[in-house]
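Structure in structure tokens, see below.
One protein chain omitted, others in place.
Let's turn to chain A:
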Amino acid sequence: MTAAHNAKRMYRFDLMQRLVARLEHEEAVIGGIGNTNFDLWSAGHRPQNFYMLGSMGLAVPIALGVALAQPKRKVFAVEGDGSLLMQLGCLATVATLAPKNLAILVLDNGMYQITGGQETPALRADFAAIARGCGLVGAAWAADEADFERQVGQCLASDGPHFIAVKLDDQPPVTQTERDPPQIRDRFMRGMGAKRSKLPG
């Protein structure tokens, strides 16, 4: 099996912690179904985080909607490789609309980890190349943790849309997100400044 790149396999929880540590301006983060949003949750809840509990493949479209609604706020979509495979067309949509404030982060462990670690049908695919083919010209693999930090910094400092792909090791998620969809939505809306309430969040 020849890989299309030689990126280091990294630990999802570590990367989520590194990402969250860089967010100083109430950036929105949309976590895709399953282990992706579990480790986003484990890295420390923020009101600007949205955790998907279904709708597999929609992390990027949801993030795109947030980005279009609030062009001044940076928005990250964090999505699993299996999930992105289900909705590859959204990369073309993002490239066409070209929202400057959107960054896509794909966590590629080569498998459907949460359902038992089955291989995805994309073992010969290169997600950064797919993204470039869709028109996201700067799409790249993060070579290691330092390169990941550098690329996240670029997402924060420059106009997008940005696309970073990372290779993951096979470690499981740390904990699971609390599953209360209306509460997740309510908190996120407050985090976006889109809802005000006298009740505590």
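Note that a residue touches a chain if its C-beta (ideal position, glycine included) is under 8 Å from a C-beta of that chain, and two chains touch if they have at least 3 such contacts; residues count from 1.
As a working rule, contacts and distances are computed from a predicted model.
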(request) Leaving aside the chains on screen, match the unshown one to its UniProt name from "Membrane protein", "Metapyrocatechase", "Decarboxylase" or "Electron transfer flavoprotein subunit beta". (result) "Decarboxylase"
(message) Among A:L15, A:L40, A:V66 or A:A142, exactly one should touch the missing chain; which is it?
(response) A:V66
(request) Could you list which residues of chain A touch the chain missing from the display? (result) 28, 30, 50, 52-58, 60-70, 73, 87, 89-90, 92-93, 96-97, 181-182, 184-185, 188-189, 192-194
